[in-house]
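One structure, pasted below without further comment.
One protein chain omitted, others in place.
And then subunit A:
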């Protein structure tokens, strides 16, 4: 324990509460409260109801949730594959090659996501690669946006991986491909699943690039939340937002269970 005295501990809890409650807890609680209300004229929302939820898990909204989930899973898996591949390749390079590759993959982090959306839109609006108006352009944009995170966390994990395991495997007669499949990737599994969770969460909440790209038959949930609140349906928007949060959280919990099983020490 870092703080030993009782008063010191109380003070640090107080600081934590003062910072955490207004910054993180209150806004989320307000959303949850609003999602169960029909009016909000006083200090607190009123007119308790669950009808927004009934609407939020039906028809268009349910469609949007599925769209978001499919997009996020597809984008995370693609990003994880590409990011891991690039991180492994960069680790095998030295000096300048490695720096250039790492920089290329960090680029989407430095560029605002609206710009990434615009870039993808401009690039794929003409034949031969005409993706505009299809779901693929949304998945592609999300992949581009989250690959940077996958690459970052996987390459950090690769740097931490002790080379002695690889060498022990090679000494026992394992070719590099066998070492990769049987030693390196299994040892990286905890980091890979953490990266997958991160990518998934980011993709589930992505709005700015999606807004520029989504076709009418592929509307992710954040877009629906935005349009609902934009036209004044605050309470429906809140219910959709809570559904989005809950779905994301559930998947993250499932992923972290995989991670616990996959960590060896």
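We adopt the following convention: a residue touches a chain if its C-beta (ideal position, glycine included) is under 8 Å from a C-beta of that chain, and two chains touch if they have at least 3 such contacts; residues count from 1.
Note that in this section contacts and distances are computed from a predicted model.
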Name per UniProt, for the chain absent here [options: "Formate dehydrogenase subunit gamma", "ABC transporter ATP-binding protein", "NADH-quinone oxidoreductase subunit J" or "Fumarate reductase iron-sulfur subunit"]: "ABC transporter ATP-binding protein"
Selected residue (touches chain absent from view) among A:34, A:87, A:187 or A:243: A:187
Touching residue (missing chain; options A:32, A:57 or A:168): A:168
Residue numbers in subunit A that touch the chain omitted from display: 162, 164-165, 167-176, 178, 182-183, 186-187, 189, 262, 264-265
